[in-house]
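I'd like to ask some things about the structure below.
Excluded from the complex is one protein chain; the other protein chains are retained at their positions.
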Amino acid sequence: MSSAVARSSIYRYRIAFSDCDPAQIVFFANYFKWFDTSAREFFTACGIPSWRETEKATGMIGMPLVDAQAKFLSPATYGEDIEIESSVETWNTKSFVMRHVARRGDTVLAEGREVRVFAVRDKVDAQRIVAIPIPEYIRAACS
Amino acid sequence: MSSAVARSSIYRYRIAFSDCDPAQIVFFANYFKWFDTSAREFFTACGIPSWRETEKATGMIGMPLVDAQAKFLSPATYGEDIEIESSVETWNTKSFVMRHVARRGDTVLAEGREVRVFAVRDKVDAQRIVAIPIPEYIRAACS
Amino acid sequence: MSSAVARSSIYRYRIAFSDCDPAQIVFFANYFKWFDTSAREFFTACGIPSWRETEKATGMIGMPLVDAQAKFLSPATYGEDIEIESSVETWNTKSFVMRHVARRGDTVLAEGREVRVFAVRDKVDAQRIVAIPIPEYIRAACS
Partner (left out) sequence: MSSAVARSSIYRYRIAFSDCDPAQIVFFANYFKWFDTSAREFFTACGIPSWRETEKATGMIGMPLVDAQAKFLSPATYGEDIEIESSVETWNTKSFVMRHVARRGDTVLAEGREVRVFAVRDKVDAQRIVAIPIPEYIRAACS
């Protein structure tokens, strides 16, 4: 019988002075940056190589966002240690949903969800980016 | 009969090299930063003084976010000029919803929504932040 | 007789809330970011195409820094309009020196100098970056 518990990873970070704004709390957009870093750490923990290597091997340049959302529950400030727990909530055919929870100790600071795709460069126009079906080996490695 | 068209402002920005990531497109969290800047520009256009001045006059330190969400529709890169159109979609009792649309010419790049509150510092613990009812003069100035 | 006045460009920017730190002034590293943006604007004003285009045409991926230095003379804060004046102070064989002055009205806020090179990717290891002699057409276009 398979477990219903999704695989997750933890990204640890100490908030820097320059992450905070004139209200002396974390500028909210930094949570989106840290969720992104934590998302990449999740895939690293699952054994997925860097996008530099996947680009050389298969053309895959990364996992651009289609949608991002976060709730901000409690303020935090510099010098504080936070943890971000990240997991894949849903695998769709061409997109997947990541969930992130940022905590300082037991206090939940922010919760986020991202819809992402895996992308390659368009063959005709390298400036364009095209979503590909979720590679089966990634899904298998991360489940 | 009053018009149903909400007041809006336009924030213009040229994307910088350092706003882009190794995929050579805008790093998505920058849109949240620019939406925030555009939100402040909206209030400036409505005649609301800086938070430095409101803090001195009334204790109000700014408009922290409770929730933020964005859809990313088309990639953009450095050297490109974008416009962000911002407006207040809904005024609630203690919170309000801002809507932002980022465009490069006629192409919509990203659309966002933010739920914000106006905040003062807690009298006992200055590190805590407390939401206040939407000040009537702000709502009047911005409608 | 030719003028000794170097060609210069002006980059205009309004300081954002999120550019400022808990001391409520611009976080100093942002000046380095803005100097970089202004450096690129200088080359754009001289007619040099984006690095995306030079990479396709000649392999040149940009102008990485070898050294950067700035003096911070007066604090600035959000909502203030600044101008950065940028010019090439010296062209060497393989490097060049840019000078940047950030002003708010007549007040000099910061002055910086950058030593940069023009770079291509190493043919063997694309992760390595190699400085090339200053291209004559760039020097001619920018003098």
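Going in written order, the chains are labelled A, B and C, and every chain counts its residues from 1.
By definition in this document, a contact is a pair of C-beta atoms (placed from the backbone, for glycine too) under 8 Å apart; a residue touches a chain by one contact, two chains touch by 3 or more.
Since we're looking at a predicted model, the values are computed, not measured.
Enquirer: Of the residues listed, B:Tyr11, B:Phe43, B:Tyr78 or B:Phe118, which one is in contact with the missing chain?
Expert: In the full complex, the listed residue that touches the missing chain is B:Tyr78.
Enquirer: What does the interface between chain C and the hidden chain look like in terms of residue numbers?
Expert: Here the touching residues of chain C are 22-25, 27-30, 32-33, 36, 51-52, 61-62, 64-72, 75, 77, 119, 127-129.
Enquirer: For chain A, which residues reach the chain that was dropped from this view?
Expert: The missing chain touches chain A at positions 16-18, 24, 33, 36-37, 40, 44, 50-52, 62, 77-79.
Enquirer: Extract the touching residues of chain B with respect to the undisplayed chain.
Expert: Residues of chain B in touch with the missing chain: 17-18, 20-22, 24, 27, 29, 52, 77-78, 127.
Basically, only the chains that are shown with their structure count from here on.
Enquirer: Can you give the rotation angle that fits chain A onto its twin chain B by Cα atoms, in degrees and rounded to the nearest 5?
Expert: About 180 degrees, rounded to the nearest 5.
Enquirer: Let me have the rounded angstrom distance from the C-alpha centre of chain A over to the C-alpha centre of chain C, please.
Expert: Centre-to-centre distance between chain A and chain C: 32 Å.
Enquirer: In angstrom, rounded to a whole number, how far apart do the mean CA points of chain A and chain B lie?
Expert: Taking the average C-alpha coordinate of chain A and of chain B, the gap between them is 24 Å.
Enquirer: Centroid of chain B to centroid of chain C, CA atoms only: how many Å?
Expert: 29
Enquirer: On chain B, where are the residues touching two or more other chains?
Expert: 24, 33, 36, 51-52, 62, 77
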